[in-house]
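Can you keep this structure in mind? I'll have questions shortly.
Only one protein chain is missing; all other protein chains are in place.
Let's look at chain A:
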Amino acid sequence: MAQTGRPLSPHLQVYKWQVQMVTSILHRATGIVLAVGSLLLVWGLAAVAAGPEAFATFTDCAGSPLGMVVLFGWTLAFFYHLANGIRHLVQDTGTGYSIPAFVRSSWLSIIVSIVLTVAVWAYVLAGGHA
């Protein structure tokens, strides 16, 4: 595309922020996060294949404070992309396009992803005892 210096659609600076914009942007952002995270998954699998020492290095990194922060962000990104992805699949059937339904399902994606993330981390921090 030619670089003209003119403002580009969709002119975010003149829009009032709405939840549908946030869910749309977050879907892309979490998609990018998950794409990078999938490389870490390959690292984990390669560590299992390589042997106990490599696996210990991997679990030490995953269990470190930084590793826990990354895993928490990954969990949130995953559940958000999952919930909002299912929302998009439902919308692909042509349903839920009225503005109130659209706003409602946007909030549902956000709330469901937070609830599932909290549930998983409550389970993890309780030491795996549900």
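By our rule, a residue touches a chain if its C-beta (ideal position, glycine included) is under 8 Å from a C-beta of that chain, and two chains touch if they have at least 3 such contacts; residues count from 1.
Simple rule for what comes next: contacts and distances are computed from a predicted model.
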| item | value |
| --- | --- |
| From "DsbE family thiol:disulfide interchange protein", "Tricarboxylate transporter", "Phosphate transport system permease protein PstA" or "Succinate dehydrogenase hydrophobic membrane anchor subunit", the hidden chain's UniProt protein name | "Succinate dehydrogenase hydrophobic membrane anchor subunit" |
| Option touching the unshown chain, where A:14, A:66 or A:89 are the choices | A:89 |
| Contact set of chain A toward the excluded chain (per top definition) | 1, 3, 28, 31-32, 34-35, 38-39, 41-42, 45-46, 48-49, 52, 55-56, 78, 82, 85-86, 88-89, 92, 120, 123-124, 127-128 |
